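Before any comments, here is the structure.
All protein chains of the complex are present and in place, except for one that has been dropped.
Up next is subunit A:
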């Protein structure tokens, strides 16, 4: 299962403009990382949970986009997996993040279909 997950992250990082990707579980455990330090998994999971707590009654989890002059980080949590992608522009990242999170969910063994809620990413 780890091989599939790492393969998805490798494919993600091959996309031009993407400098790193990371997957973490709800407890902040790093499931896989490429171009990012595994130690960031805790912060990534934490920020996803904090953002979800802003509106706990919402049926979907939010997308968190952290932007600076040098790049952007997009974070999205779905089921028990939180994914972070770092790149140049969040506009370019958005469709990639959606596809990759779906692929990673399948690699993790989640059988849920790509729900309409993911289209709300963007």
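As a convention for this text, a contact is a pair of C-beta atoms (placed from the backbone, for glycine too) under 8 Å apart; a residue touches a chain by one contact, two chains touch by 3 or more; residues count from 1.
As a working rule, contacts and distances are computed from a predicted model.
Visitor: Refer to UniProt and select, among "Integrator complex subunit 4", "Peroxisomal acyl-coenzyme A oxidase 1", "Late endosomal/lysosomal adaptor and MAPK and MTOR activator 4" or "Enoyl reductase (ER) domain-containing protein", the name of the complex member that is left out.
Guide: "Late endosomal/lysosomal adaptor and MAPK and MTOR activator 4"
Visitor: Please output the residues of subunit A touching the missing chain, sorted low to high.
Guide: On the side of subunit A, residues 19, 40, 43-44, 46-47, 50-51, 53-55, 58, 60, 62-73, 84, 86, 94-95, 98, 102, 114-122 touch the unshown chain.
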